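Before anything else, here's the structure in question.
With one protein chain removed, the remaining protein chains of the complex are shown where they sit.
First chain written, first letter: the chains are A, B and C, and each begins at residue 1.
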């Protein structure tokens, strides 16, 4: 069996395991007040020299998002997102559970446009006092569809948010593969454009953990209280801080992401050449080929993958490269896909 | 100025005011445990002989909806509605404030279809355990657009809900004008098709108040507790029970609604004959003509109405007939509309 | 049967019923944007000349409290109250349902002291970041026990709140009988001491309704949004505004309250002279005599009242005077109580 189900199916890079072991007997202050978290913040700050950042480390992406919106929104305020956004789908209503509406707007391949933001904002102003007040925009980069925002697109969204008084929140659970996909912008640029963003490592070399980076000083106040309330603070937060140090002090984070991107592009090219329709062009480490029923069954027995959607006897599947995926894995997968492709021809 | 802004811009019918005055010195038990609420329940039950009903009286529609979904949904369960649904728009996020997602599905002129319900249900089953669980369907009848569900449509939605294990909840803030619009079904039929529905009177002869009618006995347990918690129980609930008695013991409720419908159809025909485009064909007491900028300005100075939407220099406005609207009011309005229509021609 | 169960067992004073009838056919803007609410605000403002007030009218006390704390507290902030406070008992967890903890502190006969506030505040500061942050103090005046805060006590609490940065919120569902009990302070004084307070009329001449008076301008922003979300805004809010006008333009509110107090003091004196133990000395319109089992049974057949608590074969009952209670009612009750008192002697 070949494994392309997701990018968090294994543990961490050996360097992190070694660091955990080496510091396992140290005595640390609890709840993020330790020196490792402080050092990790310093390392991250050094990557974003143009912006003063406040950083908190939490165990994962869903609790990061729930904590962020609980902390920054007033009871009647809502967040704008697109229909494929993680907060709108695969978080089991975590945002609504904090009392806030997720307003769905149209998207292009998982990406929101300034026009869509403005349109929904204006509609809500027509119902001012009766409807929720849109106060934040949530984007994922890369998106759930594997697409990415260009620098121009990010600037345009940022400008629209500033104009309308909205916070821009960026979910960076796959920020590594985004920055390494040739976009031309950096972590420092992200910090300049967003009010809060996250950096996920569980899909990019780490065991677990996300950093919540707050760049808008108005949003810092009370944030740790909300983290405590949502259960987002780990007793031994140093475990996360240490992982961020390992990944960011030598740019390992970026190298792993680049590796994931390169293998994924190879895979996409192979799929294209084999004649598979693709849901959309991918730029990061997720590819979404469309299979017939027969192809799906054949492939299922040989490759472990996720089903993205199905209709009318067709399957959209997701193939994901991870930081431990090897060139040989890709070669083997392409061989299987070659055989799978023939099934259609036989029919 | 002519007043067509909404159907709750005046108080109540004189019979209700008289009843309130006549019973004003009576001593009543508080919080809905009084004889007037009991009598009102009995009257309502007599209108729905085929179904055992549990009834609670609350002050209005938003708190009715918030209380219903808070009471019947588990934390991870959600309600399906369309994008123009009151709970999705003009309740300022009241449902999300109770922790539950409102899942938006496609609609036809404000009406949900069984196909849309099934499609979104299946998508959520694909993400079982990760996404919210759709457990209820919310429809308004009449809808916010003034459209109504036919008996066949209601049966089809009811059957689909039963098939998928979903509760069917009907917002009846404008149920009177619906039942009198020639649909061919009755309160008793509604009771057979829905798990919970509301009957609003503040738009149909009453001062204020909604009845929450529970027909699914599984949903009765604990409901009064949740009402207490949301602040939905009025100390002097007898005020609402008495109003329901007056409106339902002699079918006054229906006569008022019929009056509203008839004047509204007259108005719609006049608009059509004057060449106004209409957002959609109305069946109840709301009409949505589309005006140019110049028409809008001219009419605004002579008639009090609500703006529904605006784009590209056009205005969709809402004209509503109420239980105190007279034939003379309609005649006067039609005169003004005739003048207004000419403005377009001049251009 | 004599009725002393509560002070909201009848409708309203005739003047209010007349005003409702007289204005029943007027056309009003909805949701509190009408002229009657504006006039009512002006009348209330005239009673509190030293403070600029923002006023909102809602249907009752529970929804007023839930809306206030939802509006003013951040997710991790909590409100301090005593164990008999309405928000801590008879609101079915309405405050917690908005996500906020009610921190219970010791009280004297239903009254909180500055020392109790400071002690619990300091304990929470020791757990800063781990415990909720106390941000508001909730007091009722009169309390649920019928006791009242003296002017000195109010000043002391106010000063302590200012010192610690806490909002002082006063529940005035029985503010009328408080101000008329000889305390020596006025509505204007209350406005100077509290950040937000309520004025209830359903227990003092009105059909229903509470005014939420905001004196701290920092707490005004967004308040109507939260009201909409909790369902606290009535479509025909003018009904409440009109009642407040009637009650406050000619000091009727105060005369009714004075009447309630006077009859209650008579009743308390009679109880004392008849040898009944009292739970505590009352100052307003609620009296809490303690009865034996036999007395309880005898009185239950002749008088309608509420049970406050029971232990060891004794009953604490509550006798309440209302604005329609007459001197004859009190005389009749005293006769019954005289007979009831003998039961103990017989044993």
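FYI, a contact is a pair of C-beta atoms (placed from the backbone, for glycine too) under 8 Å apart; a residue touches a chain by one contact, two chains touch by 3 or more.
Keep in mind that this is a model prediction, so the values were computed, not measured.
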Options B:133, B:208 or B:323, residue touching the unrepresented chain: B:133
Contacting the left-out chain in the complete assembly, out of B:111, B:174 or B:228: B:228
Touch with the omitted chain, as defined above, among C:20, C:92 or C:212: C:92
Full-complex contact with the absent chain, from B:71, B:87, B:239 or B:316: B:71
Sites on chain C contacted by the missing partner chain, in the whole complex: 75-76, 78, 89-93, 96-102, 104, 123, 126-127, 129-132, 307, 309-310
Interface with the undisplayed chain - residues on chain A: 3, 5-6, 8-12, 14, 17, 20-21, 23-30, 59-64, 66-67, 91-94, 97, 202, 207-208, 225, 228-236, 239, 304, 324
Where the missing chain touches chain B, by residue: 31, 70-71, 74-76, 98-99, 129-130, 132-133, 222, 224-226, 228-229
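In this section, only the chains that are shown with their structure count from here on.
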Euclidean distance of C-alpha centroids - chain A vs chain C, Å: 51
Chain A-chain B separation of Cα centroids, rounded to whole Å: 41
For chain B, residues contacting two or more additional chains: 91-93, 97
